[in-house]
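Left out: one protein chain. Kept in place: all the others.
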Amino acid sequence: MIMIARKNRRLLAAATLLFGSLTAFEANATDAKADVLALGGSVTEIVVALGQQHRLLARDTTSTYPPEITGLPDVGYIRALSPEGVLSVGPSLIISEDDAGPPETVEIIKEADVTFVQVPDALTTEGILDKITIVGDALGVPHVANVLAENVRAKMTAAISDANRPEASKKRVMFVLSTQGGKINASGTGTAADAIIRMAGGVNAVTEYEGYKQITDEAVGLAAPDVILMMDRGDHGVANGELFAMSSIQLTPAARTQSVVRLNGLLMLGFGPRTAEAIRALNAALYASNDGA
Amino acid sequence: MTFQAENIRVSYGKTQVLRDVSLTADAGQVTAIVGPNGSGKSTLLGAMTASLPYTGRVSINSTNIKALKPWELASQRAVLPQASRLAFPFTVIEVVRIGHQAGSSGDDPDVPMKALARVGMAHYANRTFQELSGGEAQRVMLARVLAQVWAPVLNGQPRWLLLDEPVSSLDIAHQLQVMEIARDFANAGGGVIAVMHDLNLTALFADRVAVLSGGQNIAEGPTTDVLNDETLSRAYGCTLRVSALPSTKAPFILPHTATA
């Protein structure tokens, strides 16, 4: 507990530095006791961005940013929560992404007089702003949330317009979720990956289906991606070798130029306050070699 | 009291294996069923134990076996199959106890051990059944069967042993031992029906013999009457000579004297 407290204090110091101007609006906010359990990476990021990280008691497995909060107790995977585990960290407020479960657990938690706020999923700028507003309201810092929302809106608008480019010069991007067992699981439409690719000035190479699905080897060739986009798991060298050795990938333009982009999964797909950053990072990675538009 | 089979027919698919076979076994006697391979001996015993579908009537002590519940039947007759497999590592004594519990041999808890002692396997009581040789396993199974109908006569009713080739994997000493057990059971008032392969043992121990050939009962009666040159030669399809020792009057057959 002492370690966590110290960490919290350090976190607080860092956060105050970054968001000092925001937290000043709700002066007494920093005095509040830790009472919040955040479930879902983007929700946790928003709590921190609102300068309320000192109120965080615990997090779930998908909450990994900022790195400081990984020192908080982990109540497990958001869709497989244990009721006693959640209650054991003693929250009076739980803010959760849309998919917290199982339902039995959520029922018991609600019964235990814990306020349970669910934040809808978002794949658009407006969606992110809604998330921020809801989290801000739940935490009792609506003004800070307004400021953060405006800030995020401006950054998103700028990032998206900077990333935009003539259709003809857009690169075809295929998001590969996994290559488990030599089978490619790629994103179709309607996913976070699809949204971020389009926002970052790319074209999703796979539009024949919705969601993440296994795609046949030949369809990979037909999709003809210029770039393969993947989540960063920190093992580039080996992984790239294996990736381009796959016969399906060899059929693609991406293989000829050895173009693979890896970004942190939460940053890229989380649709939280850092999405503008993700758009710029992805856009830069996609077009770094030619023009840097 | 009798164990009777009347007009038994059994078919495997389109092949008729038994055609109207009848057989009567009396309590107090050892009745042997003999015949060449494929003559239907074991099939007849299978019908008499209701192990396979048959038409005709089988009755035990004048009651149709189809009218009896499985447990009622089990308290009146025990069946020794040709070969026995056992699924789990039961010990020898546990196997015999399974038989004992199936019958209604009273509450004597010593029956299983006595039955094992009877077949000369008492010292193996705690062995696992799977460790036994083929002959040992066959004797343990006989002990199980004996434990099921330990008293040859119960409440004035004879009980029955139905044995399918009981000596097939035994050495000569144990063949005699097993046949003597059957003999004693009959002498005590019980009934024994045994499918036999060995004509000499049949001649030595059986009171009555039924000879099957081609799915039909071609001869039935007292052993000395039925075991003759003509009947056996007809049944087995080779010329057999039946002799008799002056001392015992029991007939014997030597392969030496047979001609194909």
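Chains: A and B, in written order; residue numbering restarts at 1 for each.
The definition used in the following text is that a contact is a pair of C-beta atoms (placed from the backbone, for glycine too) under 8 Å apart; a residue touches a chain by one contact, two chains touch by 3 or more.
Following the convention adopted for this analysis, contacts and distances are computed from a predicted model.
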Listed names "Anti-sigma regulatory factor", "PadR family transcriptional regulator", "Iron complex transport system permease protein" or "Integral membrane protein", matching UniProt entry of the absent chain: "Iron complex transport system permease protein"
Among A:V75, A:L123 or A:V173, the residue in touch with the chain that has been omitted: A:V75
Residues in chain B touching the chain absent from view: 49-51, 69-75, 78-79, 81, 84-91, 93-95, 98-99, 101-103, 110, 113-114, 117, 122-123, 125-126, 128, 130, 148
Touch residues of chain A, complete complex, unshown partner: 58, 61, 73-77, 79-89, 99, 101-105, 107-108, 111-113, 177, 210-214
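Just so it is clear, only the chains that are shown with their structure count from here on.
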Chain A and chain B, separation of their C-alpha mean positions in angstrom: 80
